[in-house]
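Notes follow once the structure below has been shown.
A single protein chain has been omitted from the complex, and every remaining protein chain is retained in its original position.
Order of writing sets the labels: A and B. Residues in every chain begin at 1.
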Amino acid sequence: MSLPELQHHFITAIFNRDQRDAAALLVKSHGKLDAAQRVGIYRNSVHGILWQYLESLYPVCQQLLGAEFFEAASDCYVDQQPPTRPFLAEYGAGFADFLAAHPALQQMLWIADVARLEWARHQAWNAVNQAAADFSQLANVDAAQQARLVLVLPASAQLLTSAYAIHQVWLAHQPEDSPEKVALEQLELHQTQRVLVWRAGRRLHQVLLDEATWAFLTAIQQANRLPDLAERFQAQLPALLMTAVQRGWILSFTVL
Amino acid sequence: MSHPVKGCGIGLRFQHIDTIVDSNQPIPWLEILTDNYLLPGSVQQDYLFEIAEHYPLTFHGVGMSLGSTDPLDTEYVSRVKALVERVNPAWVSDHLCWTSAHGVVTHDLIPLPYTEETIRHVSQRISQVQDSLERRLVIENVSSYLQYQQSAMSEWDFLCAVVEAADCDILLDVNNIYVSACNHDFDPLAYLNAIPVQRVREIHLAGYEDRGTHLLDTHGYPVSDAVWALYAQAIQRFGAVPTLIEWDNNVPELPVLLAEAAKAAEVQARVLA
Partner (left out) sequence: MNMNKQVMAAALMALGMAAASGTLSAGEEKMEMEKCSGIVKAGMNDCGANGHACAGQSKADNEAGEWIKVPKGTCEKITGGTVVEDKKG
């Protein structure tokens, strides 16, 4: 058998337990383990490596679902959507959708939204580093350029909205205290929450936004020009801008 | 200019990065898992550049998939190359195995069948990577839990033939030799004695897990007594080769890791006295 064929049989067996026998034909039985068990060691090791990674990526979901359920879900997800790139940090993007489609979670769709928040945190942490622009240069922007002025969020900025209290569910699972933290038992799950996650240097931030700020940052993310922002936010605009720049939510600007 | 790598170091793990960045630690050298630092412009690279200013570094990769019959992942190779050029590690290593095939990536190290076909294939891939990186590669033996029906030679004959054909160096993992020797019932000394002395650039030590039916290379425990004994024999044969402690699961506090590295240095001093 050629090397490509051998690798084909083996990789198929790793992500499909029913295909183990075809791969076992390639392997010697000896000592305390037969060929199928030896192939199984690799299937389990691959699933173990990816399970451990998914646990570290989705720690709140892991606690919400319980260790046993999470492990089983991880195994199933890995078989259905195995990694296709050598960069592990890219893996796991589809886990929230996987949970949302899980038969046992059809009345708990909010857990998938918590997974989306955890993925957003992972994305924010992995986004590129950027230097903040010098906003004093705005003084040199003339009236014609103002009409084409676009503000830019940090590459790490992740805006999420959910019909559930995902921010507080996340908070309740953190060891640290915070003023917004509510015990799980007291939590009002059914409330719309708008969350911003972003990274500044080596610090990862997560805040709850009010409706106006969320709409404002979303408009900026969609590259709305300054006149469009003025039209939409009117008298609120100066204060929205001031807060956003001070908190590091607006990193730079360009003239299109 | 990279710092020289000498003595006994430890693998850099995420759990210890903040401590190592914030304080001067008595660490002879650090080995990074290259794959964790391949996002250009990322905070991980930011940490790495800071660490590179203070400690000698080596790069150890798991994603080159040297034995795979898929085309070499050129994006992966070029990201490694960019980082190598930026940090200038003492050397760059990866494993004698395959990790991906037919477009699917396992993120695990899977052994190869030991045949002439595999020797040709994998040595050609190593040459290709060495040409791209414009660097010699250092190749590590992996632990294994199976033997293929079609394997036609011992693992050490296979390893020697590959490094000869590709003209690359060896990272000898003494724990992996011990684990495979137990799992496949061969003499670990026969393995050690077959390895060409001048090609061994680095030695790995780690702790395995005894699963009853087999030993599993989990890097989750201290180095076992049997592996320390085998390590002493390796030092006898290969001399004062830079040695690294790998610990990936149940990662202990930094002082525990450093004590393990100091123990390796003691073995070297005792054997070479």
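Definition applied: contacts are C-beta pairs under 8 Å (C-beta built on N, C-alpha and C of every residue); 3 or more make two chains touch, one makes a residue touch a chain.
This is a predicted model, so every value here is computed, not measured.
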{"item": "Touch residues of subunit B, complete complex, unshown partner", "value": "14-15, 17-18, 33, 35-36, 44, 47, 60, 62-63, 95, 107-109, 140, 143, 145, 206, 209, 211, 216-220, 246, 248-249"}
{"item": "Contact set of subunit A toward the excluded chain (per top definition)", "value": "17-18, 40-41, 43-45, 47-49, 51-53, 55-57, 62-73, 75-76, 88-89, 103-105, 107-108, 110-111, 121-122, 125, 132, 134-136, 138-139, 141, 146, 169, 171, 173-174, 176, 178-180, 184-185, 187, 189-190, 202-208, 226-227, 229-231, 233-235, 237-239, 241-242, 245-248"}
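Definition applied: only the chains that are shown with their structure count from here on.
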{"item": "Subunit A residues touching subunit B - in the complex, by the definition given at the top", "value": "1-4, 6-8, 10-11, 14-15, 25-28, 30-33, 35, 37-39, 41-42, 45-46, 49-50, 53, 82-89, 125-129, 199, 201-202"}
{"item": "Subunit A partner contacts - residues on subunit B that touch it in the complex", "value": "35, 38-44, 46-47, 63, 65, 68-69, 73, 76, 98-108, 110, 112-113, 117-118, 121, 145-150, 183-185, 212-214, 216"}
